[in-house]
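Here the complex is missing a single protein chain, while all its other protein chains stay put.
Chain lettering (A and B) follows the sequence in which the chains are written, and residue indices restart at 1 in each chain.
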Amino acid sequence: MMRRLERLKSWEGFLLAILILIVVFNIFTTPHYLQIQNQINLFQLHIEKIIIVVIMTFIIINAEIDLSVASVMGLAGCVMAYLFEQGVPFGWCLLAGLMTGVLAGLINGFMVAYVGLTSLIVTLAALIGFRGLAHVLLENRSVGNFPDWFDRLGQQPLIGPFPLAMIVFFVFLIIALIILQWSGAGRHVYIIGNNRQVARYSGVNVRRVKMTLYVVSGTVAAIAGLLLAARLGSMRGDTALGTELEVITMVVLGGVSIFGGTGTLFGVLLAILIILNLRNGMGLLNITGEIQTGVIGVLLILSVLGPNIWRGVRDAWNRRQRIQRMHVGEE
Amino acid sequence: MMQRVKRYFRPEQLRELSLVFLILLIFLFFGTQIEGYFSPRTFNRVTSDVAIIAVVAMGETLVLLTRNFDLSVGSIVGLTAFFTGKLLTFNPDLLPVGALLFAIGLGAALGTLNGVLVAYGKVPSLIVTLGTLAIYRSILVAFPAGTKNVVTQDLPQWLLDLGGMQLFSIGEFDIKPVVAVGLVMLVIFQLVTSYTRFGRRLYAIGSNPEAARVGGLPSQRIVLFAFILCGAMAGLAGFMFLVRYGNLTPAAAQGMELQGIAAAVVGGVSTLGGVGTMIGAMLGALMINLLQQSLLRWLVISTFWVGALLGLMILISVTIDAVIINRLRNIWTQQGLEINPVDETKVVNEKESHDA
Partner (left out) sequence: MFKKSMMLAVIFALLLAACAPAAAPTEAPVQPTEAPAQPTEPPAPSGEVVKATPGQALNMVFLPKNLGNAVFDEAHDGASEAAQELQNSAELQYLAPASGAAGTEQISIITNATTQGVNAIMISNNAGDQIAPAAQAARDSGIAVVTWDSPIPSAEGEQVFVAQVDFDETGTVMADMALDILGADGGKFAVLSASPDAANQNAWIAAMQEVLTDPKYASLELLDIVYGNDVSEDSYQQALALVDKYPDMELIMAPTTVGIAAAAKAMQDEGLCETVKVSGLGLPSEMASFVKNGCSPEFALWSFKDLGYLTYFLTYLIASGDLQGVEGEQFEAGRMGEYTITNDPTRDTGLRVLMGPFSKYDADNIDEAVNP
């Protein structure tokens, strides 16, 4: 246990070093990097994604996965937009959007925790199905003209230079940190991720924890979807398409094992900062999205491969030293 | 007699039968809904797409069996299709065999990179292939190859003919070259996985990596080989993709990794390793694709409903499938017969003890 803690600490230190490197690189290559507005944009362009990263961390530590988050984002926004288009009072539209997320989470959670299906296939089907429903609702229309206050919340700063979505992110992050790293419930998430059987024997209600996580995941995705609707000012059927893999990338770069049980939110936060700064820096150098993703891919692999190679070299070196010492002793 | 049958078949193998049953159900249902559905035409229209996905899914299965993932197959398909297309654009005189070998070789090379990083670099496969999924796609986007697309006008005639050609026909059922390739691959890899030492080792490593290592299996080499084969299959699928569609954009085959994994998993291949067959993967591909193609042709619904219903029906079928398998497993247990040792919870335990 102690050793694992040590390992994690060093992982976070390693991520921090990468982050500093990227920040320094950005400062030197792009004159606009340090502008306050750019620092806000850096978060704001991906803010909905990173809100979801926080809850996805819980799910992956719990040895499950939720591929449907992007579709739930889109669906929640589309439900809200559809009802708004039909003339329903806006407050109810927002509530309905939120409830969509809860319902989506209930379906996923039920299938995984109670029916016992693999989460990969359940949430993959949900990815297809919820996205499909979003298209059913809005077809080829784009629905906008939401109330002014809603657009303002999404597009303009709320407190100081910070827009609402950023505040939501940091609040979520703090709550998640407290729950995952310092509470009993958080320990249960780790225990289940490590070994489901042991968790059951030690009295953890595995099903309820999993169910809760999926419902929270759906709800958070819906909140993210509504925030996205506010930021973009209108909704379409394909909004937020295909963001699930980037969410997962951030979580695993943060040091969370895809088989569950390990990783911390600190690491994930560092991974978020790394990826956002990398994207921002490259964007300002006129490198477009797919290539940015490719560079992030290289970083993702190297971040695990590098330490592995280092460890291998070190071990080989130590062995040689030991052998040499033995020889010296013989003489 | 019944005992005999039960001794020969295990519930997990009967899973294929339950899939066949589901596919028949889908087929019968849409037969009542779509005009002219019960005709060779449906077969002719659907099989080419199924063949491409099935080849990807079979490659994916090899990797899944070893308890690894390959998320980069969609990008490999896109990359090989695109580069093979470009190669033929610039060298129209290249022999068909040359182009085919180029596609397979390129796919295998990309698979090798995945495999080396996983087997020898000790990087978890999900991280490696999540990375290469993005890297391979960005190579395709960034590569300065003239225009950023492949169009049929620039491709040699033989390649275009291959897409519409009928290799042979059984009655009115046309077998296109793409379909034939898919079938040949199915036979080869079903045989390889069930009867060769390599195949048995794939299962052994997947069901218990620790034991396999202690038992002296060259795990690293086998995992590497699984990734190479998976890449080569994706490369072959890339060639088939080029033959079928001709016109390509840099987004070609984007998302095919999820289709391939979905097909394999629906077909009974476990993401926890050691469980699954090639026939299963093929049936999974057939089921999902048949559903999708049939929904596209269903007059009752508008085009916007296809995604929603597809997701719902996949969910329903995996649920039905799970119920059927559980029922079968109970029958086996009641008869006092030894059950297949690969029981899901057990696998989970082993895996977790391994990781911890």
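Here, contacts are C-beta pairs under 8 Å (C-beta built on N, C-alpha and C of every residue); 3 or more make two chains touch, one makes a residue touch a chain.
Predicted, not measured: the structure shown is a model, and the values here were computed from it.
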Worksheet item: Which of the chains on display does the removed chain touch in the whole complex?
Response: A, B
Discussion item. Tell me which of B:69, B:136 or B:245 is the one touching the absent chain.
Written reply: B:245
Discussion item. Going by the contact rule already stated, which one of A:147, A:161, A:242 or A:312 would touch the omitted chain in the full complex?
Written reply: A:242
Practice prompt. Check the options B:89, B:149, B:220 or B:319 and report the residue that touches the missing chain.
Written response: B:149
Worksheet item: Taking the full complex into account, what residues of chain B touch the chain not shown?
Response: 34-36, 41-42, 44-45, 49, 137, 140-141, 147-149, 151-153, 163-164, 241, 244-254, 293, 296-299, 303-304
Practice prompt. Name every residue on chain A in touch with the hidden partner chain.
Written response: 9, 12-13, 16, 19-20, 23-24, 27-28, 31-35, 37-38, 41, 45, 135, 139-140, 142, 144, 151, 154-155, 231-234, 236-242, 266, 279-280, 283-284, 286, 288-290
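Heads up, the rule we're going with is that only the chains that are shown with their structure count from here on.
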Practice prompt. Would you tell me which residues of chain A are touching chain B in their complex?
Written response: 63, 67, 111, 115-118, 120-122, 124-133, 135-136, 139, 194-197, 237, 242, 245, 248-249, 252, 257-261, 288, 290-291, 293-298, 300-301, 304-305, 308-309
Worksheet item: Can you name the residues of chain B that touch chain A in the complex?
Response: 71, 117, 121-124, 126-128, 130-135, 137-139, 141-142, 250, 255, 258, 261-262, 265-266, 270-271, 302, 304-312, 314-315, 318-319, 322, 345, 348-349, 351-353, 355-356
